[in-house]
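Note that one protein chain of the assembly has been removed; the remaining protein chains are unaltered in position.
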Amino acid sequence: MTELKTSTSLLLNIEAIRADFPILSRKVNGKQLIYFDNGATAQKPVSVIDAIDTYYKNQNANIHRGVHTLSQEITVAYENARTTIQKHLNAKHAHEIVFTSGTTASVNLLASSFAKKNIQAGDEIIISAMEHHSNILPWQQLCEEKDALLKIIPISKEGELIIDEFEKLISNKTKIIAVTHISNTLGTINPIKKIIAIAHSKNIPVMIDGAQAVPHTAVDVQELDCDFYVFSGHKLFGPTGVGVLYGKEKWLNELPPYQVGGGTIKTVTFEKTEYADLPLKFEAGTPHIAGGIGLAAAIDYINTIGLEKIAAYEHELLLYATDALQKIDGLKIIGTAKNKVSVISFIVEGLHPFDIGTLLDQMGIAVRTGHHCTQPLMQFYGVPGTIRASFAFYNTKQEIDEFVKTLMRVINMLK
Amino acid sequence: MTELKTSTSLLLNIEAIRADFPILSRKVNGKQLIYFDNGATAQKPVSVIDAIDTYYKNQNANIHRGVHTLSQEITVAYENARTTIQKHLNAKHAHEIVFTSGTTASVNLLASSFAKKNIQAGDEIIISAMEHHSNILPWQQLCEEKDALLKIIPISKEGELIIDEFEKLISNKTKIIAVTHISNTLGTINPIKKIIAIAHSKNIPVMIDGAQAVPHTAVDVQELDCDFYVFSGHKLFGPTGVGVLYGKEKWLNELPPYQVGGGTIKTVTFEKTEYADLPLKFEAGTPHIAGGIGLAAAIDYINTIGLEKIAAYEHELLLYATDALQKIDGLKIIGTAKNKVSVISFIVEGLHPFDIGTLLDQMGIAVRTGHHCTQPLMQFYGVPGTIRASFAFYNTKQEIDEFVKTLMRVINMLK
Amino acid sequence: MTIEEIENEIVEEFEMFEDWMQRYEHLIDLGKSMPMIEEKNKTEDKLIKGCQSQVWMHSELKDGKIVYTADSDAIITKGMVALMIRVLSNHTPQEIIDSKLDFIEKIGLTKHLSPTRSNGLLSMIKQMKLDAIAYAAKS
Partner (left out) sequence: MTIEEIENEIVEEFEMFEDWMQRYEHLIDLGKSMPMIEEKNKTEDKLIKGCQSQVWMHSELKDGKIVYTADSDAIITKGMVALMIRVLSNHTPQEIIDSKLDFIEKIGLTKHLSPTRSNGLLSMIKQMKLDAIAYAAKS
């Protein structure tokens, strides 16, 4: 493994990359920050921060409806940001990219809009046992409202979807399937291409929750052939308050608007309203312009590094950390799928995750503890929560060494 | 008027204020920018831009659920931002402040959530003839869905609500009234305290659209006694992608959640979900943290200047500009209410607003032209659109002089 | 003259102006002197709606060549329509379909070409080309 280590690491100039992220030089509790909470939100490169800064200092105006220069310039820039996202996902059209305020908003938009015409009492919706609350609650709520049934794809102890069981869940009442690309708690990479193919063979559309996938892997929505794909900017090294709903043109044209207001219309009278074309139909009100611009800057940034290199390096970090953690007495990794990204959840026998997280924090190490907004998954594993370390491409093996060393000290203190 | 001019101007050090807004030194089409499109979106002081910058460079983490220091620090900062907004509106509780992505989102949230329990077929909702599309469409849409009736408070030719007619519209089927505090097209300040008192005498709740009010006047929600108050950050010199829904505790407790997902819950199983307390119940997903922080910085900024001084100075700009514009041949001001903020809509006989706006822009002057997302209002006045100049406290009489001079030149070119 | 020759002529014309204000003056003049659409042709189906201004565009085939007439409620838009008509009118459908219209870029009108641009110069060109395609298909 040492050999692999050196060879892949050489692909990235981690020193230079780390210098792009101002927060990484911060001290916490007197210690150098080690940020392993990337699954919750990622840090921002200076190019993203500068793009936002420049927007507010030099370009700020409202878009789409202004004839003046500032407004036109920023309209073009905002639409270019949409195109950047389109290209990054390899979507067919720019107007298939709908800006939202985040993954949660994207799922809510879709569930609400989809349900209006397509869900009747007795219909069925399929999600999985490893979904984030944001991909459970909107469907659960609409099932309650519409008297529809929520069905759950079970998982194995390793944390992998059981595809055979999934196929059995599908019926002629199944109207939509919503699964996560990558589990935020377990790190599992799901075989979504297979899931989509199975669903399409029965004419069922599929939404993929890509919140945890876009920071780690390249996504090609045409190759996947998914009907919808959602993610957040802030987990992709971009700004807070911005997200994306990708939808196939055919679907987006068919679905009714969700939020309505300024920008979503062609004509309004008090009697009747004619809605605008895609994507404006789904983008009510003044958008988060700085968010769109910043997200495009984030995508440009990761593309200059290259997602393939990022994935290879992160895989190395995953193996390295897994290896070291497994050697710790009483430590159990939750989520041991064959296909994983650099997210490791674990528990230590007899100790509470909160205690471990608190003490790690004292030593400058930021991990997440708790249920990670996946309570049903915690119920499945019979734990109140886990400790989760999630690595980005700016993390290093030295940081992992420090983390493992500190973790052992912390465990000793608590025992 | 000259005397008044000097005396009030002295209240504000406009030179110093302008230096706080980096974009104001920008050139457009080779000319010094004159930004009179503040009604569309306001420019940002450097303190807001710095707050955002600092957040991303030094404080970025996800909030509410992390045990580590970064997460705790920013959770406190974000909740402090909520308190800043609470105090600014004089709301009773911080948890009456719900963060949204903007005015449009706030109205959609309210309309959707309110309708679930409180609107039946045959019920009535009252809005006014001068509402922005964002305060028309959500109600119109829900009236269609629920088979309810949308009633419209008429306005006079001057652009003032006709209160007698409003009282006649109220029936025992009226379930909610949603009116704008200040018209974005006409500048009219509506007598909302009176409207609220009338509505409350019949036990009807009132939502106020404050998008155009908060940048110009102090708002005291307890004194107004409104049930809901909504506005956007970006028009209040704050970031894009953030807004507020204020609601009385009693109402917010009663209303069901709107978007659901991470953060909105206490416990989740696949069978049942228990929702969190206010305000989290309405704040699904990772919030726009930088937006909340930036909005609080914007409020701090205007409070160091003082909204009373701002209002006095802007009133002066309004009188000054109105006076000068009225002298132009064929120019007609649309919206001549007694109570107005510094927003002036006008048309010039025989000329298209778009032509005027385009040529003004060539001279560096940014105004808005079109229907301003108030098409029904345009229908009322029988015009396709207007030219709108809206002033903020960083605008000056010299800019108005330049604007009037250029406008006359432009009119000559077009005639 | 070929389409390209007219385009070059226009580019030269516009290069003479010192600033955009003068160019707009020229556009306004062009707008005022444009071959106007007949009232009876100002129907809903000839309407190209922009957010800010609208254009009525009518085409006829005369001797194998398309003749465009148009109107707009805004004079600057009308000037742009006039430019487009000057370039494309009186050419065969195929010539119109093949036209590159580089002059738009050259005279700096591209900023009016952004997808969301209110006057919809883009929709106008699209409509003119669509008409040409329709005539080409018929012949």
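A few points about this structure:
Chains: A, B and C, in written order; residue numbering restarts at 1 for each.
Just so it is clear, a contact is a pair of C-beta atoms (placed from the backbone, for glycine too) under 8 Å apart; a residue touches a chain by one contact, two chains touch by 3 or more.
Bear in mind the structure is a predicted one, so any value in this text is a computation, not a measurement.
Shown as candidates are A:N58, A:N118 or A:T358; the residue that touches the absent chain is A:T358.
Residue A:T369 is the one among A:Q72, A:T100 or A:T369 that touches the chain not shown.
Contact between chain A and the absent chain runs through residues 29-30, 351-355, 357-359, 362-363, 369-370, 384-385, 413-414.
Just so we're on the same page, only the chains that are shown with their structure count from here on.
Farthest chain from chain A, judged by C-alpha centroids: C. Distance between chain centres (mean CA atoms), chain A to chain B: 32 Å. Residues of chain A found to touch two or more other chains are 65, 67, 69.
The multi-chain contact residues of chain C, meaning those touching 2 or more other chains, are 51-52, 118.
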